[in-house]
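The complex appears here without one of its protein chains, the remainder shown in place.
Right, chain A next:
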């Protein structure tokens, strides 16, 4: 059973990395968005592997189903399908390589040298961990305040977008 999980994980990891790279490399904005959708779907399957079907399906509904469709909308409406020729930002590439190396070093240090991550992995959650009831219980009892604050934050962002784009009838231009 463990080996099947491992094989599935490896295949999914390759797909996830390939789609992420495809999104970065692709010169057509719509193809980039599609690669990102595929990446989100792969992440959803990761959640399924981890025994969290609720989060997996929420990931598909919210990210792949709603947010990315809006991204596609904006790309299509603005007509920026094809990116112009690459403008080189000189400092960007060395900076990115440096930061990636730092992240990798940190990961290697934590997993192989300090072994603190293995303690986290061994703390396996119960079988009921990912069920809708358990998540609802957590969300509305333990994390009620962050949940409400997040919803207000989203509401404020939405109202802000409407105010910025709506035509002002108060006379100010």
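Following the convention adopted for this analysis, a residue touches a chain if its C-beta (ideal position, glycine included) is under 8 Å from a C-beta of that chain, and two chains touch if they have at least 3 such contacts; residues count from 1.
Here, contacts and distances are computed from a predicted model.
Missing chain, UniProt protein name: "NADH-quinone oxidoreductase subunit H", from among "Aerobic carbon-monoxide dehydrogenase large subunit", "Phosphate ABC transporter ATP-binding protein", "Cytochrome c domain-containing protein" or "NADH-quinone oxidoreductase subunit H". Among A:17, A:49 or A:66, only A:66 touches the chain that is left out of the view.
Think of the hidden chain as still there; on chain A it touches residues 30, 34, 37, 53-54, 57-58, 60-61, 64-66, 69-70, 72-73, 76-77, 131-132.
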